[in-house]
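As you look at this complex, bear in mind that one protein chain is not there, while each of the others sits in place.
Coming up: subunit A.
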């Protein structure tokens, strides 16, 4: 008996496990797509976005008493993507989530957690009319839209004017357009003791950290190439090597620290520069006298040609939604010109609309700080929408950490190894 009971328990659990493979029969998608009624949505916990979201919901609910929205913040977790992934698996994801990361779309799609927006009449037209050619980057490999491009935070180089002045650099028009200029400025900041670090991107190994060091400069250097194109890694190229070499110099010379900083190094004045999007303007407020310039390139391309990482967040519809017709109408309502204007006004983040500066001329004339970000928003590069997206970014980050940050291997060797792995992952295997 001593041995029989554990054996029975183990056998039973294995049998139960074998019978529970997480798959089931298909739901009635067509019926759900046509259904209207109350829906639930999740919003980011960013205070400004939350304020916009609540106002948007109130506005919708006042005119649609039979199709009301219940909004809540995305539940707390290590990351929103993990919480959403768990909700998809559990079958209790809401109808819509604002702030869905484009990098997570392939995984959510594979899980069967997303609704193709192309299923709704006029959806493709609506998306392309609103976002223009940029919308193409958000199409999945099957040619469908599983996300509605919502807003971007095109990243630029923020610099602290006081620190620059202390280091003897021009605080109004600093020379930061080429790698050489940038490195010269960084060395001056460090040697003058104006700040402990010239720039302080997170040197940690999370898959998304490359979006805020390597990727914006890679987009600029290559005139807008994504990390992966046509199932092939693009970073193992002369341009990729140049960008890596630039960052490696910063790390090797101690101009960028290799140790993680707990907090915001730019706001805390530990670093003279940061790579951030316009969301940061309201956060830094009066704490830092800041200026912003486009990310550097090896040859110093003109600002109006520089492309950068979009840091976009989108809206997606989840397959657990039963009243999808209402959900689609809410998507359109929340991304209308009026609501996009409200978002811009409340958060300073850039709606993914074509001709943004001309769509809201009053806003940009009264908010000059945001104008350059609106211009930059027209030239952004998204993460590639390919299978195994997160695994690809992790493979790249590991190679980057190993060679660029910690210098354990030559960049060429690490990038070459990572490219082989990425090619395999991008092909879906």
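We adopt the following convention: a contact is a pair of C-beta atoms (placed from the backbone, for glycine too) under 8 Å apart; a residue touches a chain by one contact, two chains touch by 3 or more; residues count from 1.
Note that in this section contacts and distances are computed from a predicted model.
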Can you pick, from "Fatty acid desaturase", "Phosphonate C-P lyase system protein PhnH", "FMN reductase" or "Sugar ABC transporter permease", the UniProt protein name of the chain not displayed?
"Sugar ABC transporter permease"
Candidate in contact with the missing chain, chosen from A:47, A:89 or A:412
A:89
Per the touch definition above, residue among A:80, A:152, A:339 or A:401 touching the missing chain:
A:401
Pick out which of A:61, A:111, A:282 or A:336 touches the chain that's been left out of the picture.
A:111
Touching residues on subunit A - with respect to the absent chain
1, 5, 9-10, 12-14, 16-18, 20-27, 79, 81-82, 85, 88-91, 93, 107, 110-113, 202-207, 257-260, 262, 319-320, 388, 390-391, 394, 398, 401-402, 405-406, 408
